[in-house]
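In this view, the complex is presented without one of its protein chains, the others remaining in place.
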Amino acid sequence: MTITAPRLGATSLLYESSKPRNIVNRGLTAVAAMFSLIAVLPLILVLIYVLIKGGASIHPRIFFELPPPPGLSEPKGMGNAIIGTIAVTAIGALVSIPVGIGGGIYLAEMGRTTKFADAVRFGVNVLSGVPSIICGLFVYALVVNTRVIFGESFTAVAGGISLAVLMLPTIIKTTDEGMKLVPHELRLAAYGVGASRFVTITRVVLPAAIAPIATGVVLAIARAAGETAPLIFTCLFSPFWPDWERGLGLLAPVATMSVQIYNFGVMPFETQRELAWAASFVLVVLILGANLLARWLARFTAR
Amino acid sequence: MLSTSEYLIPGSLTHRAPMTANNLINTCLSFDNVTISYGEFEAVKNVFIDIPRHQVTAFIGPSGCGKSTVLRCLNRMNDLIPSFSLRGRVTFEGQDLYAPEVDPVEVRRRIGMVFQKPNPFPKSIYENIAFGARINGFRGDMDELVETSLTKAAVWDECKDKLNENGLSLSGGQQQRLCIARAIAIEPEVILMDEPCSALDPISTLKIEETTHELKKSFTIVIVTHNMQQAVRVSDRTAFFNAEAVEGSDGKVGYLVEYNTTEKIFNRPQQRATQQYVTGQFG
C-alpha cells in the first residue's frame, strides 16, 4: 500500500445529489418518515373517532342512569358500569399494590443479587407475559366456579383479583427499578446514624423512590381499568345497579365499562352502540389523563 | 521577562503567528476568524490558524478552552450537536468546509479522526478496518490493507491472531490503536486526534506517540492534548488556547493565545499566559 501525497482536488467536497449513496439516503429518510406517520396515524384516527362518536353521546344523565333493555332507547345511561369499573379496579389496586411494592422492596433491597431474587425477576417477566384472557380463566376456575367467596360465583371481587394478577408484575418491576435508582449513599447515611433496616427502607429509600413508583402504579391502574378479557368470566356483566345487600354489591356480578363496550358494541341496537362509544370515550379520557399524570410525576423524578 | 506593554490583547488579529511564504503555500487547513457558538453562547472566538501539510500540529490549553471544539470543526463533527453554529471560514485545501454545498460525508472521508475514548465498532477487528475501507469504495486486497493499517498503527502483532474477535475484546490501548488503524485505512489526507492518549497507560501512550511520528510522513496530523510533554514530543507546531470568564454569565469563552512552532511556544513564548501555562503555573 502506498499512501500518496495530498491529492489536491482528488475528489470534490461538494454534495452531489445524484450519487447513489445520496439517493439511497434520501429514499431511506423518506421511508422512515412515512413509517413514523403510519405509527402515529392509528392513534390519531382512534382518538378522533372515540372523541367524536363517544363525545356526541356524553350527557350528564349517562352517569346516573342504567342502560336500556335491548331494543328500547330509554333510559340511556351507564352509571352502573362506571361504578363497577371503579370498584373492580380499586379491588385490583388494593390487592396488588401492597403485594407488588412489598415484593419490589425485596428485589431491590433485601435479595438484590440472590438466586431467589433472580428467580422472582424471571417469574415477574413470565407473569407479565401471561395473556390476560388466561388470567380470567384462571380466576374463573379458582374462585368463581368453586364459589369460595361466600358461596357466590361471579363477583366484583373475582374481577378485582384477576386484575390484581395483571397489575402485580408491573408494580413489582417499577418498585424494583425505582428503588434501584436511589443512590446507595442515602442508605449508608441512614445506616450511619443507626437506623434499622425497616426504618431505612420505609422512611428513607421508599420516599426517595416514590415518584417512579407512583408513575408505575398510575399506569398500571389505567391499564387495568381498560382490561376486558379478565373480566368477562369473572365479574360477568349486569344491567342493574349494584345490589347493596350482597356485600355492598361487591359479591355480585357487576357491569364494567370495558365489558360494556364488548357486549354493547356489536349489538344491533343503536342506543347500545352509542353507550359503547360513550364508555370508550370515558375510558380513553381516563387513560389519557392517567398518562399525562404519569408524565407529570416522572418529571419530578428528573429533578 | 517581557514588559506588560509588549503583551498583545487576546483575541485580536495581531497575535497571529508569522507565517513564511513557504508555510503559506503548504497550508492544508486554515481557520480564518472562526467563532463557534452553542445556541447563544460563544464557546470559542476569533481563531486564526494555518495548519501546514505533513506536520503535526498540537492544540494545548486548560480544560474548557475549546480546543476539542476547534478540532471538531475540521471534519464537521460538530454537526452532530443541534445548537452548534460557526462564523468565519474554515478552509481545507482552499475549499470552505462550511459552504452550504459541501457534503460533510466527503469532508470526513478526507479528514479522518481518532477520539478521546476508544470507540471501535462492535464488530470483529478485521471488520473494524474493512468497514471504513469498503464504505470508501476500496477495491484492493482487503487482507493486505488490514495488515498494513494495523502495522502502521503498531497493533498488528497484538491482534494478528485474533482478527475475527470482537474489537471490544482488546485492551484500552489496543482499542485506541485499532481506531487509529481504522482512521488510516481509509487513507485520509488529515488525521485529527482528540486527546487520543487521555484514557491510556504510559506504555500505550508511548506507542501511540511513536505511531504519530511515523504517520506524519503520509498524513497531516492535528492533535489535541492536555499533556504538554506529549505536545513537545510529537508536534512541530503548537497552538495554545485559553479561556476567560464571560461577564454576566457563568460560562467561559475560549480564544487562541498563541500559535507558533512548538520549539518557540515552549522555549520563547510571546505571551505571558503561554509562558505561565507551559511552565505549569496554571491549567
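Going by the order they are written in, the chains are A and B; count residues from 1 in each one.
Just so we're on the same page, a residue touches a chain if its C-beta (ideal position, glycine included) is under 8 Å from a C-beta of that chain, and two chains touch if they have at least 3 such contacts.
To be clear about the criterion, contacts and distances are computed from a predicted model.
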## Note on the structure
Of "Phosphate transport system permease protein", "Electron transfer flavoprotein subunit alpha/FixB family protein", "Carboxymuconolactone decarboxylase-like domain-containing protein" or "Cytochrome c-type biogenesis protein CcsB", the UniProt protein name belonging to the chain not shown is "Phosphate transport system permease protein"
### Query
Of A:G55, A:G102, A:P183 or A:P207, which residue touches the hidden chain?
A:G102
### Query
Thinking of the whole complex, not just what is shown, which of B:P52, B:G66, B:G132 or B:G173 touches the missing chain?
B:G132
### Message
One chain is left out of this view; which of B:C28, B:V47, B:M77 or B:L170 touches it in the full complex?
### Response
B:M77
### Residue of A:I232, A:L250 or A:L297 touching the missing chain in the full complex
A:I232
#### Entry: Touch list for chain A against the chain that is not drawn
21-22, 24-25, 28-29, 31-33, 35-36, 38-40, 42-46, 49-50, 98-100, 102-107, 109-111, 116-117, 119-120, 122-127, 129-135, 137-138, 140-142, 145-148, 165, 168-169, 172, 196-198, 201, 219, 222-223, 225-229, 232-233, 258, 261-262, 265-266, 276-277, 280, 283-284, 287-288, 290-291, 295
### Query
Please identify, in ascending order, the residues of chain B that touch the omitted chain?
75, 77, 80, 82, 104-106, 108-110, 112-115, 117, 119-123, 131-132, 135-136, 166, 168, 179, 182-183, 185-186
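As a convention for this text, only the chains that are shown with their structure count from here on.
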### Summary
Expressed in whole Å, how far the mean CA point of chain A lies from that of chain B is 51
### Message
Show me the residue ranges of chain B that touch chain A in the complex, using the header's touch definition.
### Response
28, 53, 92-93, 95, 97, 101-103, 105-107, 109-110, 140, 144-145, 148, 184, 187, 189, 218-220
### Task
Using the touch rule from the top, collect the residues of chain A that touch chain B in their complex.
1, 3-4, 6-16, 21-22
